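Just one protein chain is left out here, and the rest sit where they should.
== subunit A ==
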């Protein structure tokens, strides 16, 4: 089974968010693999362990995403690829780049996160499925592969839907799918020696302009009464 995981690097969920000059400041912020994408990596590894094959992780992001990709390699992924983000990339641009890379590579299964915990549009993975003409199942809580069919338990607003989908397909991970492993020491050593390929949009022949623009960013304010009532 050839498996591709779409992985985004995000702010750590504890990170303090500061807005300066209309931008979220990202110096000195701890960056992690988007938690949902970590479930996707774990699931890919589990499926590979069960049926064999390879796991490739792919990310659109600046040089620092290598750190997240290297962690996925240390968890056990076979190969990692980064794509340089064009300025002001939006979900349309990001998905176009991811799809362009995946298009001719014949993956049986593409796993991704349900949503990113930072800018959180929840669009990118589903756009990739559309661009590739693949069926998708979102918010998976359980995935079983038998032959060319995946049976997926998915979270549908609190209810669980059990659906089948023919492969190749794209499936996004919901919390509860699995418990991601920690990289082992040998895994970390092995990952250190691996090359992470970096491509530009031009390498992929993709030249698309963003469809959306961010016009302002501002900090949330809290105005709470803070009235205490004796218990």
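Assume contacts are C-beta pairs under 8 Å (C-beta built on N, C-alpha and C of every residue); 3 or more make two chains touch, one makes a residue touch a chain; residues count from 1.
The definition used in the following text is that contacts and distances are computed from a predicted model.
This complex has a chain not shown, and the name its UniProt record holds, of "ATP-binding cassette domain-containing protein", "2Fe-2S ferredoxin-type domain-containing protein", "Membrane protein, Bmp family" or "Electron transfer flavoprotein alpha subunit", is "Electron transfer flavoprotein alpha subunit". In the complete assembly, the contact with the undisplayed chain comes from A:228, out of A:87, A:146, A:185 or A:228.
Between the chain not shown and the residues A:75, A:129, A:143 or A:206, the one that touches is A:129.
Residues of subunit A that touch the chain left out of the display are 11, 13-17, 19, 24, 35-36, 90-92, 95, 117-124, 126-127, 129-131, 135-139, 141, 151, 155-166, 169, 174-176, 210-220, 222, 224-231.
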